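Quick one: the structure is below, questions incoming.
Omission of a single protein chain aside, the complex is shown with its protein chains in their original locations.
Coming up: subunit A.
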């Protein structure tokens, strides 16, 4: 049973729901950021309560900041800049959305940005078009203005390990879609507390697939499995990887490719895992939404597909 819950304005190109699915942020070609809300949690109808022009050019992607840091959205713009807007009551002014930080970028384009939360800080990983990855850390948990560059590593799909609790915010997977073959393969990065730096601890590609461009990556929530599940989409299809939780002697994690799904035939746009980390929803250039699950014998298969029809 399907029902429309929100209607978007003309020119909208990207959207993102917040952590509890109660607010929708959309970005459009004319640089307008729109926020949709619903009157109460059990209602399923969302109306636009805010429209604000955040940029002269188009907005390519919107990503919500984790709720432990307020209601805020990061916008990746067509000119390569990254803007952070937040909803706040400041001084004596009423509640409004304001620009709190602008990460200017003249020469390179921000391709993707994702937020990782740990108990003490908020980290932002931004992947740039020149192959650089920057990790920023928020200095003051109350104010989203001050970010410090924590690391800039080479290696534009990012997915943080969504684990809550002690292991929060300590690892993410990153894959590039570029014409530089060495950059492309997806790697899992972990923060090394002892040396205060980020290190690659696993590579999610078979030797012959290392130069494949990565369309998307997604890290499934682990509710108690002894291994992590990460999906990586390339032109060869969607690969499901099992990553061991404990490092081996050389400090790297064991990986096993357990499935290669046929995917969407062309480009994969987006992959999302459900709340138990067992069902993977994907969309791609074939215009379909597909759902994937593993059966009782551990074999991955497509369970259902949705075809948008008028």
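We take it that a contact is a pair of C-beta atoms (placed from the backbone, for glycine too) under 8 Å apart; a residue touches a chain by one contact, two chains touch by 3 or more; residues count from 1.
The rule we apply is simple: contacts and distances are computed from a predicted model.
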Omitted chain (choose from "Nuclear pore complex protein Nup85", "Argininosuccinate synthase", "DNA repair protein RAD51 homolog 3" or "Cell cycle control protein") - UniProt protein name
"Nuclear pore complex protein Nup85"
Where the complex has a chain not shown, which of A:50, A:99, A:206 or A:281 is the residue touching it?
A:281
To test your reading of the contact rule: which positions on subunit A touch the chain that is missing from view?
1-17, 19-22, 24, 26, 28-29, 36, 40-42, 44, 46, 67-71, 86-89, 92, 95, 120, 140-143, 164-165, 221-227, 269-270, 272-276, 279, 281-283, 287, 289-291, 293-299, 301-310
